[in-house]
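Missing here is one protein chain; the remaining ones are kept as they sit in the complex.
Labels for the chains are A, B and C, by order of writing; each one numbers its residues from 1.
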């Protein structure tokens, strides 16, 4: 399999609504073949005269290497600001520059283990490809999906097709159990005999999942979402405090060393700070760039 | 007739190619009813996230007050830079904020006179509505159209329908007489017994036309084109030196006091300068804004 | 285990009733009170007449008029502008009819229309500013004076007043002394300085009742066909959304240093949210400049959008939002 990211001039094939989200299919030749579950793409948004200067990062939901289009990449996204609004409105055939696949994907187990996949909101998007990979390796897969409300759940039906069991929670109780994924996760893990947790969703959720996994003594692979300017490792905006093999905390780039981290390596309590014990902290002075 | 400009949220109805130009029809309710020949509109370009900050000015080619669309405005434009490229690519239904009608239109004669209309490139666009108005007042209309090449002539066939005679020149001889409009204008004027000249086109052409008209002792109403930031008279970017009734030269705004000026009032030789005898010139110091 | 098919929406909360709340937009700029904090920026609205064709200029907090000089002035040759990414350069050269014509035609027009006028003045020497202030003293309808000190000082090798604390102070002292005590004097600062806070201090120490910021940044563009400067004046002032981050930083720094000094903020405001950003940084009023060129209705639209934004955030009074970004975090 070819390695490393490509930059390709893609185009919008189709966009459709899925609850509160959009399901975007991009023609992006070459990227599909290199993609593994957990990879993301970074898109240029806004068109030729745009005032939007930075890329937007999106987890890859699924890819297709075949077909008349020379490879497609599918994303699930929420409209947040100007960039996602532009994407949502982009007509079929709109050119979109795509960089990907980016980041370190989920690590797959060598053995047939019982894996529990937890997704929050659109964070479930990268879990379906992962579930299929795990199943093809003979792993048991259970899925827990959570969201603020029913329209922000993504893929509950699809989950049912790939998973042994599926559990759904919503904050407002508009679908599934009212509450958080971590309210139901311990029971699911017990039932499934979980040996590894995979998670993608908001930072607060990932933190709680890491705690649940740690309590159960199983590793949690968490795909984080930090604000990114470049997505390719050159700008240093996307850092978070992570404990290395040597036990030292460093501010590491989530775009190249992540987005998937082991939950017990991330200093969740220290997000948005530089822990005093981090390598090179605290700055003695505050230079401008 | 209602007076003054409106600001309306219009939309693209259709765009088609006409030689080197585009013929754009905008739905822009209310503007048509206020428009007289020589008026222009100023369009916001680039869409919601655009880096383009200023309006683009275009002469009104023709308007329609009727129809299902509540009034349309038609323009003929050349793709020059980012703004016109965006307009040319804008799909039907693209929203476009339209301000207009703007400027002082051509003054129409009270009597049945012989009028000669001279257009350079897309500068012919505002002359057809003018020709119809003149004809309906019983004026004789002769038209001279010039351009660099055949594909940059606009409306030669339409001119034939409204004018007694039509003369065409191109710089490269690819259509009509090889040469400039002023090469043929004196003969046309003599033949037509011209009593007033109306002109729209590049500044150099307007200057030459003014000289020909002055030599023949007839007034020339020239629609000028100066770089404009606002189009509504508030920014002072679109000025040119014009001699007032009092004989004094002032830097006047072509967007509100023009774009139509009498040819013998414009200091053509001093365009791009502030003549030393202009009111308030020369600045003793050069303050930044 | 819950059924994943069970994802039909159960309506959990009733849709919220439409917001009807309003916000008191009144603002104070030194001795004067304005009904709302949205103004036009000097040089971007002439003296209000042209905009009045698009909306009632009396609906704005005030119209800040184009900087006026003592004598009529032709300004610079064209080209006078260049569009830049999310901004523009201008080099108008303060074209204007001079103070006499301004007092005869422009000020009375605004007064008749019921609009408030903040009169911007510009000069090449302290004496010229002094004379301008003296002439304004008698005039009816001057709500405040904004002193455009981004002008070269003819008696100091053309060094722009706003870049020299002493020269800036000298102008402010003179204008303040000449003006009616009821008319606040705002000094308009340039961002093109090493330390805007020290210039702000100088102006306030010299008697400025408030500060306006920011004027344009000095910029330039080359024409890639002629391979020469686009502007006849070579350099020009950069304005528009591109400079908003600089405006926010300047307002933030000056408000932090001088929290009691009212600030008229400007620089790249194109929406009510942009205006709110300047307000949270410390502006007591916001001027809309370049945005007008793209949208003649911008000032009034921004007033409405700002009110909505304030209501949405639970502000009953505009004044509570001024400098709110500086609050200690709880």
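The definition used in the following text is that a residue touches a chain if its C-beta (ideal position, glycine included) is under 8 Å from a C-beta of that chain, and two chains touch if they have at least 3 such contacts.
Values in this document were obtained by computation on a predicted structure and should not be read as measured data.
Taking the full assembly into account, the omitted chain touches A, B, C. Among C:101, C:166, C:222 or C:316, the one in contact with the hidden chain is C:222.
Interface note: of B:11, B:151 or B:211, the residue touching the hidden chain in the full complex is B:151. The chain not displayed touches chain C at residues 82, 84-87, 89, 163, 192-195, 217-222, 224, 227-229, 234-235, 238, 240-246, 248-249, 252, 268, 273, 276-277, 280-281, 309, 313, 324-325, 329. Even with one chain removed from view, chain A keeps its contact list with that chain: residues 4-5, 7, 44, 51-55, 97, 99, 226-227, 229-230, 232-240, 250-251, 256, 271-274, 278-289. Summarising the interface, chain B meets the missing chain with residues 51, 145, 149-151, 153, 156-157, 159-160, 165-169, 172-177.
The working rule: only the chains that are shown with their structure count from here on.
The chains that touch chain B as well as chain C are A.
When chain centres are set by their Cα atoms, the one at the greatest distance from chain A is B.
Once the centre of each chain is set as its mean CA position, chain A and chain C turn out to be 44 Å apart.
Within chain B, contacts with two or more other chains are made by residues 51-52.
The multi-chain contact residues of chain C, meaning those touching 2 or more other chains, are 85-86, 241.
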